[in-house]
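Here the complex is missing one protein chain, while the rest keep their positions.
Residue numbering begins at 1 within each chain, and the chains themselves are lettered A and B in the order written.
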Amino acid sequence: MINLPESELNAAFVGSEPMVLGEPNFWRRAGRSLLHDPIAVCSFAFIALLAVAAVFAPLIAPFNPLHEFSNGLSFQGAPVAPNGHFLLGTDASGRDVLSRLIYGARVSLMVGVVATGLASLIGVVIGTVSGYVGGVTESILMRFTDMVLSFPILLFCVALIAVTGPSTRNVVLVIAFAYWTYLARVVRGQVLSLKEREFVTAARTLGVGHLKIIRKHIMPHLLPTIIVYGTLGVATSILIEASLSFLGIGVPLPQASWGEMISEGQQYFQVAPWLLIAPGVVLILTVLAFNLAGDWLTDLLDPASRDMGR
Amino acid sequence: MTSPTSTTLVDVRDLNVYFRVRRGLAASRSIKAVDGVSFELSPGQTLGIAGESGSGKSTVARTLVQIIRPTAGTISLDGEVVTNLKGSRLRQYRRRMQMVYQDPYDSLDPRMMIREAIGEALAVRGLAKSQHKDEVHQLLHRVNLPASVATRYPGQLSGGQRQRVSIARALAVKPEVIICDEAVAALDVSIRAQVLNLLKDIQRDTGVGYLFISHDLSTLRFMADHVAVMYVGRIVEYGTSDEVFANPLHPYTRALISAVPSVTSRGQLRLKLSGEPPDPGNPPSGCPFNPRCPEAIDECRRERPELLMTSSGQRVACHVVSARQHRESAKESA
Partner (left out) sequence: MTGWLVRRTLQMLLVVFGVVTLAFVFAYIVPANPARMVAGPQASPAAVASIARQLGLDRSVWSQYLSFIGRLLHGNLGVSFALEGRTVASEIRGALPYTAVLAVGGIIWEIVIGIPAGIIAAYRPKSFIDRFATIGALCGLSAPPFWLGLMLIYFLAYKVSLFPINGVGHPLIWYMILPSFTLGIGGAAFYSRMVRTTVLQVLSSPFVEFARLKGMPERTILFRHVMRHALTPVITMLGMDLGYFLGGVLIIESIFGIPGVGQLAYNSISTLDVPMITGTVLVAAVFMVVMSFVVDVTYTFIDPRVRLKRAK
């Protein structure tokens, strides 16, 4: 019998297949791929920046976001334009815009991450159960998912907030309750096809129990999808939170939220355009960063889903 | 049919596997993937199942490991009836009959290290985690792979190596029977020989029985002690390997064998097989082979032939052969 020498084993199959998390070379290859892509680097850097701003807001922000400065308003009581003191100017109540932006990052990121995390949990569980068990359970769960999906997401959130009352907690819950459906459908589809893969059949033939099969064979294959949809979910959640705050039913005042700042800026755009531009730009950059990061992650982990409209 | 002896390992009787297909609001149709199949496997022996795609051979394999439930019929392992087991009894049964699959890549989880894949089988066997490492190395050694393979992923191995890992994994639960479903079909010919020799070695050492499924007759000739030829869900010829290859009786078997290129067949008449295997959902009436059979007679179109024993000890399902046998025995007794 011929035994292949070590070197042969190494040379074989440096795959063009999607990289496997946990493979010995994975992090190195991922890192190299990242460095070749300046846009992805910028996106992750921006996200990191946001995270830092969110966590260390009290240390970074120049002023207290809630404080209404007396020198924040001009003689006529109008907001002050950006200057050396207030780097991005002040708003209609004399509060520092920059500080409010930084604290707003805290709100947006927190809502985005928590809501998406919750939605992912619910979506993965429901998707996996319906895909794996099949039968009547699957039909019921999927019909329910379809029903929730029929509601336009923003309108749905609006209606739920109207019924439950505007608060940060409700915003998170409402977004999670709207978003899990997307994950559930995708996960179910994946589980359906994973179920038929030969290694799952092999595991069943070995006599491995169902729960173990789900844990060891199916979940790890779902991880890329979860990561990708999670990243995009944060982008979506942030947008919805901003929209809700814009409408006045999101994060309650006087907490700073980008959406609310835009809503306020809307009234003053003739006098103080920076009130509208600053939060808008930050919002766009944030959503863009998460979208681009999600794109890069898709290319890395799950290239096959690239053309499926997300 | 011979009655199952006490030394029979696997005994399959009248296995039927029908699939229902719904056509909208119309009545559903049955696809008879496996239609009345019976065979035996003795310990330490290899039964080869030959046939083209659609013959039902893979369905038989999957039914034996209970991935597919049979519609009718019995499967016995070591004298114990094991059809339609459920729950913990099913799990116990599963360890005794294992399978090696055709696709070397997909049958191993690409995200699991080799030692984890084999370890999974060891866990089923009940082996303590602390002993896994040694056992994995032993198994790898048994299939002639270096211990360093244990920490690799399937994507880093070649097709032949992966199949050996699959064999190691199957051996890990110490089964009584291993079903090889086109286990070498996807491998290069040179690697094929290595793997087949490995399988024979293992059989010699452990006494495990093989059910070897293949469309490639030369492989079967090498591996099998007995051969069953399947066509559209039925066995059309059954006998020892020597008998079937030296003296094929059924027209289908004869055509298959003559299609195998061999160094000595220069100048011999090749029986050409025209047409294609029929749709299993809509087989021809009577003998399913009759539209393509060069020797078909009237009866072949009307009535389905039974698998009958010939004077030489082979079993064939063919009216023409049976008729010929009758004539010869009539001649002898005359």
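Methods note: a contact is a pair of C-beta atoms (placed from the backbone, for glycine too) under 8 Å apart; a residue touches a chain by one contact, two chains touch by 3 or more.
The structure presented is a predicted model; accordingly, all values stated were derived computationally and were not measured.
Undergrad: Which of A:133, A:159 or A:253 sits in contact with the chain that's absent?
TA: In the full complex, the listed residue that touches the missing chain is A:159.
Undergrad: Of A:113, A:191 or A:287, which residue touches the hidden chain?
TA: Of all options in A:113, A:191 or A:287, contact with the hidden chain holds for A:287.
Undergrad: Footprint of the hidden chain on chain A, which residues?
TA: On the side of chain A, residues 143-144, 146-148, 150-152, 154-156, 158-160, 162-164, 235, 239, 242-243, 246-249, 259, 262, 265-266, 269-270, 273, 276, 280, 283-285, 287-288, 291-292, 306-307, 309 touch the unshown chain.
We take it that only the chains that are shown with their structure count from here on.
Undergrad: Across the complex, what residues on chain B touch chain A?
TA: Contact set of chain B toward chain A: 65, 67, 90-92, 94-95, 98-99, 101, 103, 106-113, 120-121, 124, 144-146, 148-149, 151-153, 155-158, 161, 166, 169, 173, 194, 197-198.
Undergrad: Quick check: in the complex, which residue numbers of chain A touch chain B?
TA: 1-4, 6, 9-10, 12-13, 15, 17, 20-24, 197-199, 201-209, 216-217, 220-221
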